[in-house]
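With one protein chain removed, the remaining protein chains of the complex are shown where they sit.
Let's look at chain A:
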Amino acid sequence: MADTARDAPPEQTDFHELEDGEELFPEPATTQESQPASLAAEDISTNSNGPKQDSLFDDDPEDLFAEATEEVSLDSPERDVLLSDGPSPAITPITPPTSVITPRIGHTHDDMFTHSSFDEIEEEEGGDSFDIHISVSDPEKVGDGMNAYMAYKVTTKTSMSLFKRSEFAVKRRFSDFLGLHSKLASKYLHIGYIVPPAPEKSIVGMTKVKVGKEDQSSNEFVEKRRSALERYLMRTVKHPILLKDPDVLQFLESSELPRAVSTQALSSAGLLRMVNKAADAVNKMTIKMNESDAWFEEKQQHFENLDVQLRKLHTSVESLVCHRKELSVNTAQFAKSAAMLGNSEDHTALSRALSQLAEVEEKIDQLHQDQANADFYLFSELLGDYVRLLTAVKGVFDHRMKTWQKWQDSQMLLQKKREAEAKLQFTNKPDKLQQAKDEIKEEIEELEGKVQQGERDFEQISKTIRKEVSRFEKERVKDFKTIIIKYLESLVQTQQQLIKYWEAFLPEAKAIS
């Protein structure tokens, strides 16, 4: 469907699709604001790295936007920024990108908003700032035995007009989350969006829960998972594009959700995924791309380094959590021992002081435990999230390479066909000549289209990635800062408690005579 659009001059195509777009939008509440939202709106990058080709858009806009909302203004100040120099990829600018950014739901109503800037979209929301909070809570075991599962309550609180209500809750199970991620990944990853990965499956952990072991480790597992699911959702909705995806909205809002079966590890879909992953890995090794844009090379190196650093950090934090738990155990044991010593001490005041010491140490043990939890939930899990996120980031770079490869392949094929066309002149079967010539001409035209599309796709994904990377880095820095602050605050609390305990103990020690 998209292909037919490519042959015609883009403006007309867009025009047609424009009308379709208004009806194809599935959301019943078709406010003007939500319409552009559902599209993977391609935009002129607001960052200073915008490619120069955007200057060509001057000619098109008015027609395109006649039917669309009026809020999109192309003469926005941001565009001036874009027309400044940024490292431009070595491609000749052509027509505005078309369906390369089509979310695969099968609709191609994205083009009209290719010009809106990111910021403009957010402004379009009628002044809606990002205000949404999702919590995952109340894990409830449903069913028995090996078919049992955990149901989580997903509560959304928001003032954004994107949603029908300001506060609502639904019940979801783990596979629902996986299903959501799977859908988002298939729609957005290949065009350069960093889709947050879902929490990991754990057969061991889940089995314990299913079997009904009500012990601390299975409680910890459920809590760990609940927290991870919450972070996953928050991260997903923080992404301005993903937030408006209909699947996301459906996930958050609708009470019934079709069961996502293809997420099961051993299903045919699961196996297919594994095979694809392996194939991808092989392909990646064989693609040798001429990187014309130093920015990408630099960023890839940066992410490689970051990956190494984060993994190292993650290991250290996990080690810390382990040692702190150990410390807690040892402190508790020491406390008991000190109490015994106090009991056998026959000097009364000293005996009392030793018992007090034992109590202080017991309280400190509790502090260590709490600190270990903080270490874990704040730090360790965040690092784990980022290690996984980086995989998604790297994946997006890989997709860009694949897109490039596709484009190059089309170009090579075109070249071959042109050579074949030239050779046709020397064929010695004059009757078949005309037919062959026509055939080849058709093929060439088609390939020319493909090449153009390939180039546009490549350019588009490059642009998207630049934006996404910038966003990712901002988020990362913000996240880490937040976590560090929270962690330090937890340390502050610990110190305050310590002060309390030791201040209470000091007079007891001094009272020994």
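The definition used in the following text is that contacts are C-beta pairs under 8 Å (C-beta built on N, C-alpha and C of every residue); 3 or more make two chains touch, one makes a residue touch a chain; residues count from 1.
Operating definition for what follows: contacts and distances are computed from a predicted model.
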{"item": "Listed names \"Carboxypeptidase A4\", \"Sorting nexin\", \"Sodium/potassium-transporting ATPase subunit beta\" or \"Defective in cullin neddylation protein\", with the criterion being the UniProt name of the chain not displayed", "value": "\"Sorting nexin\""}
{"item": "Per the touch definition above, residue among A:211, A:274, A:433 or A:485 touching the missing chain", "value": "A:485"}
{"item": "Touch with the omitted chain, as defined above, among A:151, A:234, A:341 or A:413", "value": "A:341"}
{"item": "Candidates A:133, A:259 or A:323 - the one touching the absent chain", "value": "A:323"}
{"item": "Residue of A:149, A:168 or A:505 touching the missing chain in the full complex", "value": "A:505"}
{"item": "Sole residue of A:305, A:366 or A:434 that reaches the chain not shown, by the stated touch rule", "value": "A:305"}
{"item": "Residues in chain A touching the chain absent from view", "value": "302, 305-306, 309-310, 312-313, 316-317, 319-320, 323-324, 326-327, 330-331, 333-334, 337-338, 340-341, 343-347, 349-350, 353-354, 357, 470, 473, 477, 480-481, 484-485, 488-489, 491-492, 495-496, 498-499, 502-503, 505-506, 509-510, 512-513"}
